[in-house]
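These notes are about the structure you will find just below.
Yeah, one chain of the complex is gone here, protein chain that is, but the others are all in their spots.
By letter and in written order, the chains are A and B; residue numbering begins at 1 in each of them.
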Amino acid sequence: MIHPVDILLTLVLLSVLFAFASSRLPVLIRILAFQGVVVSIVPFFLGHDMATGSIVFTLATLTIRGIIIPWSIYSMIKKMGIKREMETVVGYNVSVFVSLLLIVAAPMLSHKFNLTFFSGSTLITPTAITLVVAGMFLLMARRNAIAMVLGYIMMENGIYLVGTSFSARTQHIVEFGILLDVLAGVMIMAIMLQSMSHKYDNLDTALLRELKE
Amino acid sequence: MIKSIIFWLLAMLLAPFFSAVILKIKAFFGGKKGPPLLINYYTLIKLFKKGSVYSTSTTFIFKMGPMVSLCSAVTVLLFLPIAGHAPVVSFDGDVIFILYLMGLGRFFTIAAAMDTASPFEGMGAAREAYFPIICEATMFMILVLFYKLTGELSLATYFSGSQPAGLWHVAGAPLLFVSMAFFIILLTENSRVPVDDPATHLELTMIHEVMVLDHSGPDLALIELGSFIKLFFFSTFVARLICPFDMGNSVFNTAMFGAALLLVYVAAGITESVMARYRMDRVPRFVLTSFALAFFATVITLEFVK
Partner (left out) sequence: MVEVIFLVPFITGLAAFFLPGIAGRVVLGLTGAVHLLMSILLWVNRPDAFFPEFFAVTPEGLLSLIVISLLFFLISIYVTEYLREADIRSENIFIGSILLFLSTMTMVTLSDHIMVMWIAIEATTLASAPLIYTHRTAKALEATWKYVLICSVGIAMALLGSILLTLAMDAGNVNVPVSFSALTGVAKQLDPTWLKAGFVFILVGYGTKMGLAPMHTWLPDAHSEAPSPASALLSGVLLNCAYLGIFKTNKIMFAAGLGDFSGMILMVFGLMSIIAAATFILKQTEYKRMLAYSSIENMGIIAFGTGIGGIGAYGAILCLLHHSLIKSSLFLTSGNILFGFKSRFIGQTGNLVKLMPKTFVAFFAGFAGISGFPPFGIFIGELLIIVGAFRSGHYTMAAIFILSLCFIFAGFANHVMKISFGKAPSDTRIAITEKPCLVWPQYALLLTSLVLCFWMPDTLYQTIIDAVAAIGGGF
């Protein structure tokens, strides 16, 4: 019997594949919104007994990760009329192969760890590892500043997924603090992006090479 | 057995009809009336009535090409379980045999194209050789997946009787990806938009069509028929995958299968109508997507089915 979470997580893994193959920013943003939604509703399926606080917190996560962050970045792109194609360091076909390798490697790695904390779901750890590494990869392989921010968000999503096991044991006020920090971080990055596009009228980070050593 | 042979014959007979559905859909999207549904039969009859013209620079390979490619398509059809019925021929490992049989057909098409010594045809041949390589990788990946699920290597066990409904039950999500991968292969192998445009008139942008430019009359008819059958072959997979139900009633099953098949052709037609052909350098990425999907499905399955 496949755990319901695993079906969702399969789609998340697939979305990583598409994120690596996609050359267009809006696609990437939609993918991240989807990941944000899935990642935040996972606790619903894991069979922790959900108190009111947990439900409120989950909904808050859903709103912030799934709607507010992607929407604000998307509206920023629209407002600034940024070029939607990304400049790359590593090409798309190679990226796809990397993501495939990643998807093979992540389950192997998680078998090594032998995690039994996640009730029933086999895919949580591999997905989390994949998301974290994929986020890092996007950070390094894309020269577009927005894509880098999106990579950071993807990484955060992965870390949050690892953290779902932990959500049972801390107060939600703490998790909420983490969430707000991430949100504020992304917002500050967004503001930086805006000033960057004013200064350079392009978000290719190859332009940011003035400061060296 | 008799039933299987009847289905086999029916498939060959109906393949041109289904291909015309795509034309009809495209015409519909273009706001035109479109050709009649039997257009392909008319074309075939017209072509068979004509004589062939052969360039003096060609050899027997050029004449052999169309024949071999049609024969490989017809033989491959023998192994295909249609509408859940047992195929005419089946043995363990026939899947690999089928893959190479199709490779043989392709090889002779390419060889015939090279034989004309036309630079355009050489270019088309190079592309025709390149893209299906990725498709073959995808199909082998799917094969690994099916082998993992059923433990056998024959089409009959994958697609006849209660399969692949059983497979859906075991590994639903991966099969969804496989269906998508198969549809991409279908588009690639049969030179449809967005990989190739069968209706194009510019040799530079063609892949498959450029290779058959020098064929005429009955030879062209054989090639056309072969491609109809090939399209039918791939569509059957997808149709069976998206409509795996077994109602117990043979007539009902067949009707449902026919409907699913029609749906696949309509889907292909819609894809052709709404999408533009990819730039040539974007095509490999599109085909790679199918490989990625299949690979992904396999990895996921290995994770689930211990």
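Please note the rule applied: a residue touches a chain if its C-beta (ideal position, glycine included) is under 8 Å from a C-beta of that chain, and two chains touch if they have at least 3 such contacts.
Owing to the predicted nature of the structure, the values given are computational and were not obtained by experimental measurement.
**Q** For the chain that does not appear here, which of the shown chains does it touch in the whole complex?
**A** Touch partners of the hidden chain, whole complex considered, are A.
**Q** Specify the residue from the set A:Val12, A:Met86 or A:Met196 that touches the hidden chain.
**A** The missing chain is touched by A:Met196.
**Q** Consider the whole complex, including the chain that is not shown, and state which of A:Val56, A:Val89, A:Met108 or A:Ala184 touches that chain.
**A** That would be A:Ala184, which touches the missing chain.
**Q** Specify the residue from the set A:Leu28, A:Leu46, A:Leu102 or A:Met155 that touches the hidden chain.
**A** Of the candidates A:Leu28, A:Leu46, A:Leu102 or A:Met155, A:Met155 is in touch with the missing chain.
**Q** Which parts of chain A face the unshown chain closely enough to count as touching?
**A** Contact residues on chain A toward the absent chain are 115, 117, 132, 136, 139, 145, 148-149, 152, 155-156, 159, 162-163, 165-166, 169-171, 174-175, 177-178, 181, 184-185, 188-189, 192, 195-196, 199-200, 208, 210-211, 213.
Convention: only the chains that are shown with their structure count from here on.
**Q** Provide the residue numbers of chain A that touch chain B in the complex, in ascending order.
**A** 2, 6-7, 10-11, 13-14, 17, 21, 92-93, 96, 99-100, 103-104, 107, 122-123, 126
**Q** Looking at the complex, which residues from chain B come into contact with chain A?
**A** So the residues of chain B in touch with chain A come to 172-174, 177, 284-285, 288-289, 292-293, 295-296, 299-300, 302-304.
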